[in-house]
Structure formats: structure tokens, C-alpha cells
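Every protein chain but one is kept in place in this view of the complex.
Coming up: subunit A.
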Amino acid sequence: MMISGGGGRSSWSSSTSSWVPTTSVSASGKRIQREMVELNNDPPPDSSAGPKGDNLYHWIATIIGTPGTPYQGGIFFLDIKFPSDYPFKPPQVVFKTRIYHCNVDPDGLVSMGILKDDWSPALTITKVLLAVRSILTNPDPYNAVVPGIAHLYLGDRAKHDDIAAEWTVRFAK
């Protein structure tokens, strides 16, 4: 519930229209810009992303916890770093918000096939966001980085969901 209306409005001294750096002429930069336009025109549901400050290679993404999952009600912030040889190498995706999930390591790093060996230059940031969002709905316990959570997920789903929901309430509100 919003009480202050547009309370979040801010007017930092820098101009908000200068977010595209004028110097990015590299191929990766162009590609990232194109993906940004694409993301803008057709954003994936309940998630969004954008460059942090004026650095095109460093983004922040937000995923709203999907209703019906233990992550419901949470707002998850992620740090996305693009390598300089993007799209030939995958971006690095790290949760800035604590999350209880078998595919997210204790430091927040997201571990998914498509962010490692299964990466393809045909994938885009939009697809990465969709993929991250989908593992929040359907974790992949067989490729887990936190085996303890994966075991609990497979062995006692209700307990797993309770703990994950408790994490969401405590750390992701």
C-alpha cells in the first residue's frame, strides 16, 4: 500500500536523460543497447531491469515474487554484469536480496545452465530474466548449488516452502 503517493520521487543533481553513455561504440555495447530497447518495448511479466547509473555493462534487475510461490510478496533485486565480450560470454547474475533457493549460492550468485555452459549468444537479457523468474517458480534441485535446500525441497516440500517464505518475509519485503 502506498501512503506517500510518489514519495520515491527524487531529483538527484545529475540529469536523468543522460543515461546512455555516448562513448559506447563497441559491438557488445550496441548489443546491450538493443537489448535494452527490446526489454523496454516488451518487458517480461513482473520483472524489470535497467543500467545502474551510466554504466551500460552493469545493470540492476528486479523480480517480483510470483504469487503462489514461497517468494510471493518479495521484491528481489539482482545485480547483472555483462562481460566485455558479451554476447559471447554469459552475464553474471547475483541476488542482492537474500533468498532461500537451491540454485542460488550463499553469496547470491545464480547458478543456471544458461548462465554457464549452456549460454548461447542468441539469448538476451529478457530471456535471462524469464529464466531466473521461472526457477523461482520451479527450482531445479538436480543441479543445485546448495544441496541442503535441494534435499529439503525433494524430501519435504512443505517444510522447504515454509522456510523459503520465512526468508522472503524477513529479507525480501
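Operating definition for what follows: a contact is a pair of C-beta atoms (placed from the backbone, for glycine too) under 8 Å apart; a residue touches a chain by one contact, two chains touch by 3 or more; residues count from 1.
As a convention for this text, contacts and distances are computed from a predicted model.
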Among "Light-mediated development protein DET1", "Amidase domain-containing protein", "BOS complex subunit TMEM147" or "CBF/Mak21 family-domain-containing protein", UniProt-listed name of the chain not shown | "Light-mediated development protein DET1"
With the full complex in mind, choose from A:Thr62, A:Thr124 or A:Asn143 the residue touching the hidden chain.
-> A:Thr62
Among A:Lys96, A:Lys116 or A:Arg157, contact with the omitted chain is made only by A:Lys96
Would you write out the residues of subunit A that touch the absent chain, in ascending order?
-> 2-13, 16-17, 19, 36, 39-43, 48-54, 59-60, 62, 64, 75, 77, 94-98, 100, 106-108, 146-149, 151-152, 155-156, 159, 163, 166-167, 170-173
